[in-house]
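Heads up, the thing below is written out as structure tokens.
Just one protein chain is left out here, and the rest sit where they should.
The block that comes next holds chain A.
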Amino acid sequence: MKFVTDSVARCAARIGTLSGFERLPNVSFETPLLLIYTKGGSVPHLTKDIFKTLTMEEQLLSVSLPSTILMTDAIKELDTSFADFVSMKEYINFLSIHDSAYTTNSGFHQLDTISVWSRTGRIVVSANKYMEIVQAYKPDLYVALCDGDTNINSRAKRISKAVLRSKTLLEQCLDIHLQSDILKSTGILGPVEGGYNLQARKESIDYLKDKPLAGFVIDGLHNNGPDVQNISLEQIKQVVQYTINLLPIDKMRISMGCWNPATVLDLIELGVDVFDSSYPYVITEQSQALTFLCDHDCENNQHVLYADDFSPICKKCKCLACQNHTRAYIHHLHHTKEMLALVLLMIHNTHHYLQFFNLIRDSIKNGTFNQLQTKIRLKYEAVNSESAKFITV
């Protein structure tokens, strides 16, 4: 795997290219990149044929353990890979530990293990066990096992524990990684821990920076789940800026979690390259339709859907939901608890968010990034501007 960026500034919005995947050598991605969030191996609510109508392009899927760890036995037994097992082998996939869309339970740390919460309960994962899972899954990219159980309220003791444990886990994972034939061409990413403590961040980067890593995940800023959309730039700016300043320029930087679009832009401005699409999923689960990119009269000055509004969610949207269905119909589906409501919202929200990343890349290339940032920030900062961001079904 290869990451190239022509950026010379350490901390700035930048364009990069991610390519050289052994399994699919012709695939390449431009950053800032949106990883497509998956759960249980599928994009939530979307069958593969529907997902394909949403995007014909190559995509990088994000996979996490809670919804997939129970598949490990079957994958091993069938001697296959995760991508093959879930029938997504035409897509590159990226494995991380926790599910960005759901709040990770705090605590339950024992020695050098991490707790993963599957459908059937807690599963204790050591570096050895994790690397067994990785070798079964055969992802194209993955994060080393780590303790990212810190947030803005974490105390010094928890933070130093997290850094220390993550260091041990990284060394154990890397040992196995470097000896594994299966993982020869797989990229391993280093998780930067340290919560909101700058000294701890530095310690974390110090042990990571000379390791043969494909890039870095800026971890330990939150415990995942819908609450992440409410984290503002003020809270994270200092620590992210400090962290990125210590990271090598030529390596990819990833930030997982359902950040809101304004914060995504701020993180990009600080030099983050990769995000995941848990945000449109979380919005879908909240029964909302994204409209934050609309600068026409789509919102109709209303932030709820009406039973007799026969216009689409967005008049200019080219997604399958907006091309074929009305707000009234989606409203009806939602109120009768029909699954198609979530299908249509997921189609629209994912489309909207993919468009957002297209706009971001274009704006960096043609020097209008700051205008885009100002526009989106206004929508997210304005008081009583629900309707500017999304419509509630």
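Observations, loosely collected:
In the analysis below, contacts are C-beta pairs under 8 Å (C-beta built on N, C-alpha and C of every residue); 3 or more make two chains touch, one makes a residue touch a chain; residues count from 1.
Definition applied: contacts and distances are computed from a predicted model.
Hidden chain, UniProt protein name from the list "ADP-ribosylation factor-like protein 6", "Queuine tRNA-ribosyltransferase catalytic subunit 1", "Probable DNA primase large subunit" or "Ubiquitin-conjugating enzyme E2 M": "Queuine tRNA-ribosyltransferase catalytic subunit 1". Looking at A:343, A:360, A:376 or A:393, the residue that reaches the missing chain in the full complex is A:343. The residue touching the chain not shown here, chosen from A:333, A:354, A:372 or A:393, is A:333. Note on the undisplayed chain: of the listed residues A:6, A:77 or A:210, the one touching it is A:77.
Considering the full assembly, A:324 is the residue among A:324, A:358 or A:374 that touches the omitted chain.
With the whole complex as reference, residues 39-50, 70-71, 73-74, 77-78, 80, 85-87, 119, 307-308, 310, 320, 324-326, 328-329, 332-333, 335-336, 338-340, 342-343 of chain A touch the missing chain.
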